[in-house]
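Written below as structure tokens is the structure these notes are about.
Shown here: the complex without one of its protein chains, the others still in place.
Up next, subunit A:
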Amino acid sequence: MSTTTTFSDEVKARLEVDAKEIIGRYPQSRSALLPLLHLVQAEEGYVSAAGIAFCAEQLGLTKAEVTAVATFYTMYKRRPVGDYHVGVCTNTLCAVMGGDEIFETLKEHLEVGNNEATEDGRVSLEHVECNAACDFAPVVMVNWEFFDNQTPESAKELVDDLRLGNDVRPTRGPDSLCTFKQASRLLAGFADDRATEGPQAAGPSLVGLELARERGWAAPDPDDLPPAPVLDEGEGETK
């Protein structure tokens, strides 16, 4: 963990170019604060004192103002996470479907607690709240990519592969994982070129559509609408 409170001149010069671009997207500069925090997290793997000082300087804010924001949001980390940050959903639905068992298994297997990284710095573990993939429960995220329908065994295999440097493929995501720092850069608004990789939709996302196709169901034909129901204007009734 860096103990200096400012970035080196080289880092600063490089990030200033990015910061200028980010600030330019917004009608008012302060709107750039969240992406700038993602940007400094992309540099160091967490939001350090130097990162906070950088954001403050770019936006003309005090370090206290930036710190107040950085500490409000769960995704900004105050200590370095692993290259691969593993989030296990333990909100009610995933927990009931097996997320609790997956989280316990991974804590034991990796010998880490919540929000801790393995000694080699490869993998960190956190329990996360609902990640909007409930129809794929139980869900595990790695660097904010979806690993759907997990079991304790599949999750163990996943983190073993991450530690060994083997390729792993998200179930609904690009062909391989980027690192936590690279993920943070994307969140700062700098796109990589992987948007077209991976499936458009999978499994549960398609069950309704497939059933509709099978049964010949569709939304009404706009050129052949059923007659509108005649409202019963019963005698003597007033609104």
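Just so it is clear, a contact is a pair of C-beta atoms (placed from the backbone, for glycine too) under 8 Å apart; a residue touches a chain by one contact, two chains touch by 3 or more; residues count from 1.
Just so we're on the same page, contacts and distances are computed from a predicted model.
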Point to revise | Hidden chain of the complex, named as in its UniProt record, picked from "Phosphoribosylformylglycinamidine synthase subunit PurL", "tRNA N6-adenosine threonylcarbamoyltransferase", "Heme exporter protein C" or "NADH-quinone oxidoreductase subunit F" | key: "NADH-quinone oxidoreductase subunit F"
Check your understanding: Which is it among A:A19, A:I52, A:V123 or A:M141 that touches the chain not included here?
Key -> A:M141
**Study point:** Candidate in contact with the missing chain, chosen from A:E21, A:E57, A:E101 or A:E116
**Key:** A:E101
Exercise for review: Could you list which residues of subunit A touch the chain missing from the display?
Suggested key: 25-28, 30-35, 37-38, 59, 68-69, 72-76, 87, 90-93, 95-98, 100-101, 128-138, 141, 143-146, 149, 151, 170, 172-174, 183, 186-189, 191-192, 194-196, 198-201, 203-213, 215, 217-220, 222, 225-226, 228
